[in-house]
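Sharing a structure with you now.
Removed from the display is one protein chain of the complex; every other protein chain stays in position.
Each chain gets a letter, A, B and C, in the order it is written, and its residues are counted from 1.
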Amino acid sequence: MSIAVIYGSTRENGNTEELTEIAIHGLNVEKIKLRDYSVQPIHDQRHAENGFTPVLDDYDSLVERMMKHDILIFATPVYWYSMSGLMKNFIDRWSQTMRDPKFPDFKEQLGQKKAFVIAVGGDTPHIKGLPLIQQFNYVFQFMGITFEGYVLGTARKPGDIINDQLAFSLATEMNLKLKEV
Amino acid sequence: MSIAVIYGSTRENGNTEELTEIAIHGLNVEKIKLRDYSVQPIHDQRHAENGFTPVLDDYDSLVERMMKHDILIFATPVYWYSMSGLMKNFIDRWSQTMRDPKFPDFKEQLGQKKAFVIAVGGDTPHIKGLPLIQQFNYVFQFMGITFEGYVLGTARKPGDIINDQLAFSLATEMNLKLKEV
Amino acid sequence: MSIAVIYGSTRENGNTEELTEIAIHGLNVEKIKLRDYSVQPIHDQRHAENGFTPVLDDYDSLVERMMKHDILIFATPVYWYSMSGLMKNFIDRWSQTMRDPKFPDFKEQLGQKKAFVIAVGGDTPHIKGLPLIQQFNYVFQFMGITFEGYVLGTARKPGDIINDQLAFSLATEMNLKLKEV
Partner (left out) sequence: MSIAVIYGSTRENGNTEELTEIAIHGLNVEKIKLRDYSVQPIHDQRHAENGFTPVLDDYDSLVERMMKHDILIFATPVYWYSMSGLMKNFIDRWSQTMRDPKFPDFKEQLGQKKAFVIAVGGDTPHIKGLPLIQQFNYVFQFMGITFEGYVLGTARKPGDIINDQLAFSLATEMNLKLKEV
């Protein structure tokens, strides 16, 4: 099973990435750090006569990289109680890819993948991050992706995540599960 | 009371905008259509030594326009069970503004405003859009903004919203409330 | 189409019942007021060797009455952010009925019904009542029941509901829908 991590964080080595390191320890993963690429917000042309206008950014190449893997880990900071805009833009564009002849089986292929979510925030994410988890669940459900598990970590300042013993324990469990699947 | 509508939709005259027209009928509002401007995703430098690097885009001018009003209507399509990436990027940047000396009382001033949410989606938004409403509630709560009400409308194709009688009724109630507050 | 209302409230003519009157105005409905009957909490014997021990209370007769109808309206006060214990006990017992030879097609028959929810509470139910709506949705989904709509009304003291113009408007819409289905 091959693994891709899609990072929505905007800081290098932030808490989200640090927690994710626990989950992927000892595993060979492809890291897709969205902040290093240009991904335009979707322009909804689902119902336009000529469909979507091709966008000249890095999105397609990121999708290609993502699609090569069996397991996807979505690792995002919790910004304002949901995923970062960086990650939202990436996922919004899936609507375009679903209609893109270059990716004829996008939904079918995604539907065979397994997904995990790692989200780290400062304001009681184990409660206020639950709507985010529910949304990821709806996204995965729509695509047919199996939602294998999630960790909500608490951290405010850089390095804070180290104090969230529970998150570390959950990330360690995720690591074990990743080695099994 | 003066009103601004912040639009997260990417299509002109889409279902979200059409439903919003009912809510603002007969009212003088300032329309801020995010798709007409450039708003970069936040680069989280809350904890960087020198704080946030100024960003050369339209964001600050949009905030200035928003802050002049007492009532904010956030009108967004439901993309993948949450607000559009366009709107998410706009809200994410609030974290920067909270630390921006150009907006010294950003949070305090926002905390005196009232907000409404209008969200339109295709996949049972009256259920699957509830996490989005909970997130808006957390955002408003954090800022001290009073959450005055919301409408979740159902529409898939352009113009579909006209079939959602309940959403129209709710938008009409919102219109009455907007005229009262 | 024939309609049953299942009431979880414990006060006669309380806010929940008053709001429900708007929704059922002009319609012939069977009213099942749980407070007038004895419904024991479930004793989970799903996995007991001999299955469930029959319970000598009014539950079975209430189910029989409910099953005669095509449309079910669950009308409950919001107690502590969820349905009343009265109504919870009634729904909990469905697990027993699903294994009761006296009701051989309980799930299949329920799965052909349509349901509405009316819930009235004092503490911002349009936000804090959303988990309750999500739970009803899961219950209906499990059974195959179509979730046709809900109203969350705000009322603290007896008669307060009259001030919730939005709830009245929603209940009126529900009334129209009930007359159509």
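The criterion applied here is as follows: a contact is a pair of C-beta atoms (placed from the backbone, for glycine too) under 8 Å apart; a residue touches a chain by one contact, two chains touch by 3 or more.
As the structure is a prediction and not an experimental result, all values here were calculated from the model.
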{"item": "Touching partners, among the displayed chains, of the absent chain", "value": "A, C"}
{"item": "Residue in contact with the excluded chain [from A:127, A:162 or A:181]", "value": "A:127"}
{"item": "Positions on chain C where the hidden chain makes contact", "value": "9-11, 14, 35, 41-45, 47, 77, 79-86, 88-89, 91-92, 94-95, 123, 128, 130-132, 134-135, 138-139, 142, 157-158"}
{"item": "Residues from chain A at the interface with the omitted partner, ascending", "value": "126-127, 130, 133-134, 137, 147, 149-150, 165-166, 169-170, 172-173, 176-177"}
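The criterion applied here is as follows: only the chains that are shown with their structure count from here on.
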{"item": "Fraction-based call for chain B against chain A, same above half, different below", "value": "same"}
{"item": "Computed distance of Cα centres, chain C from chain B, in Å", "value": "34"}
{"item": "Rounded Å distance, chain A centre to chain C centre (Cα mean)", "value": "38"}
{"item": "Rounded Å distance between chain A and chain B, as computed from the means of their C-alpha atoms", "value": "24"}
{"item": "Contacts with two or more other chains, residues of chain B listed in rising order", "value": "130, 134"}
